[in-house]
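One protein chain omitted, others in place.
Naming follows writing order (A and B), and every chain is counted from residue 1.
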Amino acid sequence: MARAVTTNRKAANTALAWAVGLLIFFPILWTILTSFKTEAQAINDPPLFLFFDWTLENYSVVQERSNYMRFLWNSVIIAGGSTILGIIVAVPAAWSMAFVPSKRTKDILLWMLSTKMLPAVGVLYPIYLLFIELGLLDTRFGLTIVMMLINLPIIVWMLYTYFKEIPGEILEAARMDGATLKEEILYVLTPMAVPGIASTLLLNFILAWNEAFWTLNLTAAKAAPLTAFIASYSSPEGLFYAKLSAASTMAIAPILIMGWFSQKQLVRGLTFGAVK
Amino acid sequence: MATQSSRSAARIMMAPAVILLLGWMLVPLTMTLWFSFRKYLPLRGGDLGWVGFDNYVRFVSSSSFWPSVQTTLIIVGGVLVITVTFGVLLAMLLDQPMWGQGIVRILVIAPFFVMPTVSALVWKNIFMDPVNGLFAHLWKFFGATPVEWLSQASLQSIIMIVSWQWLPFATLILLTAIQSLDGEQLEASEMDGANIFQRFGYVILPHLARAITIVVLIQTIFLLAIFAEIFVTTGGAFGTKTLSYLIFQRVLESQNIGLGSAGGIYAVILANIVAIFLMRIVGKNLDA
Partner (left out) sequence: MGSITLKQVTKSFGEVDVIHPIDLEIEDGEFVVFVGPSGCGKSTLLRLIAGLEDVTSGTIEINGSDATNIPPAKRGLAMVFQSYALYPHMSVRKNIAFPLKMAKLDAAEIDRKVNEAAKVLNLSDYIDRRPGQLSGGQRQRVAIGRAIVREPDAFLFDEPLSNLDAALRGNMRLEISELHQTLATTMIYVTHDQVEAMTMADKIVVLRDGVIEQVGSPIELYKNPRNLFVAGFIGSPNMNFASGKIAEEMGAPTIGIRPEHINVSKSKGSWKGTVGVSEHLGSDTFLHIDVDGVGMLNVRADGEIDLNHGDTAWLTPDPDKIHKFDASGMAV
């Protein structure tokens, strides 16, 4: 709207929006704050907002008692590994679909997306069985493969949309300039697609990090990532809110930061282009 | 652009992704299908032979079946209603001129990036615990008896937790859609004499209709498969057993593989029905 908005109106919008935003964000904020309290103060009534004895003891306890770092490392490897593997498989596929489309391209793309809609419970037991047979149960490798497979449709899809935005004529110019297919992809396509590839990496790392079905059912002590580790807090003993908060904060902090950068990618990646 | 040499190269380049996904889809699905037609109890004898459609019948005639369908409908329906309604309102609010819009966006988006186990446990313990939770403190402040959320109001609790997680998704999608609305359309309708409610009803809402449909379809597919939130809060008790959770229990807890597999096939069929609608809309947008 090109008309000048009254300052009053803007102030009202701001107040309302901030109120709603803070309300929605409150659980996260509270968790972060609680992570710095003692267990006793964590359950204090009335609840203590800012004025309590700030302490870092929870963070060290969580690490000592349960070797938090190992779970963190598992999450990193599984999320990172699956995303990178996915990109390696997806780049050629997305290239061919974007630049050499055939009559079946659209159908293949839709089919790939539909595999993401497969309910995990429907294939839980066979995968479980296969994993036992192949010795993949409770291994980071096994979980990485699964994460790659469930995110592959989204990775292919996102790369496809980014590649389509590269003007075809530029690639043709490269061809006229004497570039072989490999040279075309290496010197022209990839540099131009780097922002798109980075965005895809980011979003899918987040999705793999947060996945909470396969990571809970296919892991035990060795390969459990953070999702499973946190789940173990569901029936603890004694006071634990502060420790839960500390563990949770550490688990979600990196992703919250990454998430901020990937808002646009979220829309692109998860609505499959149906919303622009 | 498309010459013979590039076409054959293209086919080779697509192969790994297609083969992997084909395998991922076909192999376990076929196995599930196979198991669904057999009586298979690994803890009590293993593969006990072909039973035809017996498992399918037993699954839907079991006493847990219809309650689980009901539970699923309530949870999915509840979350959809909450996220879409508030999503539209929130999206419209965020579209207004204000100060610090970027930060408000971050605040609103954040819950989506919290892993389900964390949000479930934080809500369960820090908010909903009837003794030490914040809600309990709040209720007591007003002199009321704290609610035992997860045992007395279990469905509402789950709906609350899941809605909190998915509201950002709906908001973000709807905000994107609102921002794509041509400002001139609204101006034209204003010149035509429409007041703010009419503009909403006749211009904004129809424009959002498509985005709302997308949000509903995508969320439905993911909501049908909710797992972690139930797993770490109620474990399926207090009437929070959704269809997916029921299947999970049959398979991994009671280890009745045949029965669970039949249930799994039902779930696949259900998801596919929703997916067909979604893919049709997505397909219309693709110009491959």
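We adopt the following convention: contacts are C-beta pairs under 8 Å (C-beta built on N, C-alpha and C of every residue); 3 or more make two chains touch, one makes a residue touch a chain.
Given the structure is predicted, the values throughout are model-derived calculations rather than measurements.
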item: Omitted-chain contact residue, chosen from A:Glu39, A:Asp107, A:Asp138 or A:Glu183; value: A:Glu183
item: Which residue of A:Ala12, A:Leu56, A:Ile88 or A:Ile170 touches the chain not shown here; value: A:Ile170
item: In chain A, positions touching the absent partner; value: 167, 169-170, 172-180, 183, 187-188, 191-192
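Keep this in mind: only the chains that are shown with their structure count from here on.
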item: For the chain A and chain B complex, residues of the former touching the latter; value: 1, 5, 9-10, 13-14, 16-18, 20-22, 24-25, 27-28, 30-31, 34, 42-43, 45-47, 89-90, 92-93, 95-97, 99-102, 105-106, 108-115, 117-130, 149, 152-153, 156, 168, 171-172, 181, 206, 209-210, 212-213, 216-217, 226-228, 230-231, 233-234, 240-241, 244-245, 248, 251-252, 255-256, 258-260, 263, 266-267, 270-276
item: Residue numbers on chain B that touch chain A, as the complex places them; value: 1-2, 6-7, 9-14, 16-18, 20-21, 24-25, 27-29, 31-32, 35, 90, 93-94, 96-101, 103-119, 121-127, 131-132, 134, 136-137, 140-141, 164, 167-169, 172-173, 176-177, 180, 183, 186-187, 210-211, 214, 218, 221, 224-225, 227-228, 231-233, 244, 247-248, 251-252, 257, 260-261, 263-265, 267-268, 270-272, 274-275, 278-279, 281-283, 285-286, 288
